[in-house]
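Removed: one protein chain of the complex. Kept in place: all other protein chains.
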Amino acid sequence: MRAAEAVLRFREGVARFLKADSIVDDARTLESYNRDISFVKGGRARLLVYPQNREDVRGIVRAASKNKVPLVPVSSGPPHYRGDTVPSADAVIVDFSRMKRIIRIDPVSRYAVLEPGVTYGQLVPELRRQGFKLVMPLLPRANKSVVTSRLEREPGLIPKYQYDYLDPLLTLEVVYGTGDDFRTGSASGPGTPETLKADGVNPWGPGVLDFFRFVSGAQGTMGLVTRAATKVEVLPSLEELFFITSGDVRPLVEAMNRLLRKRVVDECLALNGANLAAILAESLPQDFAELKKDLPPWTLLVGLAGYQRRPEERIAIMERYLREICGELGLKARPSLPGGGGREKKVTELLSGPWRSEPYWKLRQKDACHDIFFLTTLSKVPEFVGVMRGAAERHGYPFEDIGGYLQPMVQGRGCHVEFSIPCGKDETARVKDFFIEASETLINEGAFFSRPYGPWADMVYGRDGEGAAALKKLKAIFDPDNILNPGRLCFREGGRG
Amino acid sequence: MDKLTDYRYTMKSCNSCGQCRFILGPMMKGWEYAEICPIHLRYRWDACSGQGLINIAQELLDGELDYEDGLIEHIYTCTTCGACDINCKSVRDMEVMDTILALRARCVEDGRGPLPPHQEQARYIEAHHNIFGEPHEERSDWLQEGIKLSEKADVAYFAGCATAYKHPDIARNTVRILNAGGLDFQVLHDEYCCGAPLWRTGQVEAARKLAEHNTEVFRENGIRTVVTACAECYGTFRGFYPRIAPPDFEVVHISEVVQRMLRADRLKLKGKLDIKVTYHDPCLLGRLSEPYVPWHGEIKSFGYHEPPKTWRRGTHGVYESPREVLKAIPGLELVEMTRHAENAFCCGGGGGVPAAFPDFALWTAAERLDEAKSTGANAVVSACPWCESAFQNAIDADKSTLQYHDFTGLVVRALEL
Partner (left out) sequence: MEKVMSLPKEVYQALLKVVGPENIADRPHILAALRHTNPQSGRQPPSPAAVIMPGSVEEVREIVRICNRHGVRYNAVVSMFGMGGVVSQPGMLVISLRRMNRIIEINEFDRYAVIEPAVRQVQLKAEVFKRGLTYPTASAGPSCSVLANFLTSGDHHTQQSSSRCSRYLLGYEWVTPTGEIVRVGSLAHGAGWFCPDGPGPSLRGLVRGYGGWGGGLGIVTRIAIGLDDWKGPRVLTTQGHSPDYKIPFPPDCHRVFIFKFPTLEKVRDAMTEMGKAEIGQAVLKFFYATEAVLFTVSANDFRDLWNSGLYQRELPRALWVYLAAWTPEELAYEERVMRDIVEEFGGEPVDASITRKYEENMDFFILVSFLQRVLKLGGGWSPTKLGADSIHHMFEVAAAIPEFFYDFIEKGRILDAPHNFQVIPMEYGHAAHIELLFFFDNQRPDWQQIPAEVMQKSMESDIRHGFHAATPPRVKAVMERLGPLYSNFQVWTNKIKETFDPNNVSNPGPG
């Protein structure tokens, strides 16, 4: 069956249950899904569908399975950066932005149940209103899907709340490539979601498998998530932010390690001058340039918190620990940001919600921004900063213009390292070469590209033949017709691994 | 005398928890020296452990296992050190060691055990009343002139076979200490083997005869207190003799005697010994030395024993007295091994193993010496002639620089006798 014909039949199939305005074939709209900011290029979006509920999703998947039509799930609003929503072949886009109900916020057991279209911009204020806080990635765009962010194992700002790399994701409702729906962990049963009395906060199982892990980091290739539960935290009644600066990343890494292993701090992240300037600049380009010049090379941001009971007492003790640890390392924890021109409050505000203005902070310098990010241990962070510096020098890209972000994860047992390379229209080819070579070098040096988007997939799976073979077996079980975002990761013909 | 069938409850109750192989949790020190069962450490099979041996006992009782090739050797590889027993009883009401001993007795009863070297030892004992087949009349040849003996004393020094024939220095040192402390005692020229080698290899009827003989000798000589410097004798008097008849004599180890004398200022340790030592607790002086109290009753619901049973859990072994004495020696530094007191690792010298499996006995002693070396000590001290033989063999085989000292030897030096 030719692709166009298959899509036509698919369309006939879904038209039986989707509303007319949930099926879109307008060329301009479809065109917007064909590329993103990344270097990934692919096929074309042939049709766009908007499911409203789980049954719609099941119907869409069954129709796709029957007609062998690839589906590309999209939950966040544009712009996209990773290439994971660019169809690798002609495909139907499944846009979850209309499934945006906050199904439940449970104040007692501290979790929220969300549909995939719920965004940070939507959820964070609602939680705050109810006295709760969401552990967020660094300044996500407001239209970013919370569920996608959790599924893709994006790092959060508060490492102490994270016990493994999937935390704070709890349970899922997922539709597999067979059209079967499934609920993970303690949402699995017994009985139906309506009769089940559990809160669905145990992510593990059911039985001997951690089903939620198969769908994580999968870029929609293993199943389409129609509902997810995530942890939420108590909104502190007192918070204090401190800045610790250094010309070298090493003492800051040591400080992060000591602070996290003692559970002293809540927020804990380090940014370099380029990133802090991009976040704090009032205006571009002058203010940005001045800030970048004045800000120290690296700033560690740590938040102390007191909760509902005796908050001052808690903060006093934690502040003492903070000062002791900094003192041991010859560092100073200040409530003010040196070189920040009195913008401490702005940092506090920014860290408590998503990025709301345009353009997105990573696009304030240039038209595009290419992120290289990976996981490692805190002890190896300085080494990888050096590797990246070396790659930048080789490619003539000023290292100080590259955004640097260190986000300890899992209580400091791991660290997300992210370099953001601003890219003008006229330098795409040069930056692409730099991006590819730096990524290869980092992988060779032992950086763990745990979420291998775009060109990283071949680099990663080419080194992990047995793992890729195991993943392919899993894929064949959950998506036997290979209709879920085909061509990603190791799931494509001719791909390495 | 107890029978294998008496230990059905133990066999049935085992949860295979593994406590019979590893050091007790509260005593943990690290990765090294965490195992306490010599046969399991050496061979690794589950069958080579307290658990495995009671599983075998149960299958033999139930007729599910035959006396196949290798079974008897397997049963007799165990050094009967009792580490499994004490570890198990730290948390359970089970009798692992007694089950293993009853299993051996059952093998003997069925005509399948013990192994030929043990049978030979039994023949020697039968003929000469000692395990080595040496002339009985030479049993007290270690006794030198100048030792003051009191024929009317109600205290007897019991040397035991290994001391009398193989380590006479221990005997000589012991009596010199007793003289120095002013204790009146006798040496009984008609002492027989205490019975340990027979009891521990399942030859209980032969062992009974020895116990009856020695008890009778004590009675005839008016002995109320028996002093020994041999851990095997000590543990046998306390652990085996009460199974035959209620004992009418007290047993005291030389370390306890010295401790009492020091506390009463009857001895003074003046001689300085610049030496760093570690003390090895002999199994039958330490964890297996508590007196056996016969129990006859019923095990009811949830394991309640009616009437209540007196358990031997290794709590009151002779751990402190040798240490207290050694620490009192000027210049002597005492350091502990990871596995000490009730957790001590066997020297390999018991249970009939040296006679039947000398290579394994040597391996076990070497493992223990390795632990002793890890403490930084330059000598290992113990209080048993069997331990001395085991360690000395291993030291000789390894050409080790580590020295071995018997407890009594160090005390005599410190007393400057």
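Letters A and B name the chains as they come in the text, with residue numbers starting at 1 for each one.
The rule is short, and it goes like this: contacts are C-beta pairs under 8 Å (C-beta built on N, C-alpha and C of every residue); 3 or more make two chains touch, one makes a residue touch a chain.
Quick caveat: nothing in here was measured; it's all calculated off a predicted structure.
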| item | value |
| --- | --- |
| Left-out chain, listing which of the shown chains it touches | A, B |
| Selected residue (touches chain absent from view) among A:R9, A:K262, A:R323 or A:R389 | A:K262 |
| Residue of A:R9, A:R44, A:K66 or A:R110 touching the missing chain in the full complex | A:R110 |
| Absent-chain contact - pick from B:G30, B:P116 or B:G146 | B:G30 |
| Residue among A:V410, A:C423, A:A438 or A:I483 touching the omitted chain | A:V410 |
| Residues of chain B in contact with the chain not shown | 9, 12-19, 21-31, 34, 44-47, 49, 51-52, 55-56, 58-59, 64-66, 68-71, 74, 86-87, 89-93, 287, 299-305, 308-309, 311, 313-317, 319, 341-343 |
| Hidden partner interface residues of chain A, rising order | 106, 108-111, 153, 161, 163-167, 180-191, 195-202, 204-219, 221-222, 231, 234, 257, 261-262, 307-310, 313-314, 317, 320-321, 375-380, 410-414, 443, 446-452, 457, 460-461, 463-464, 466-467, 469-471, 473-478, 489-490 |
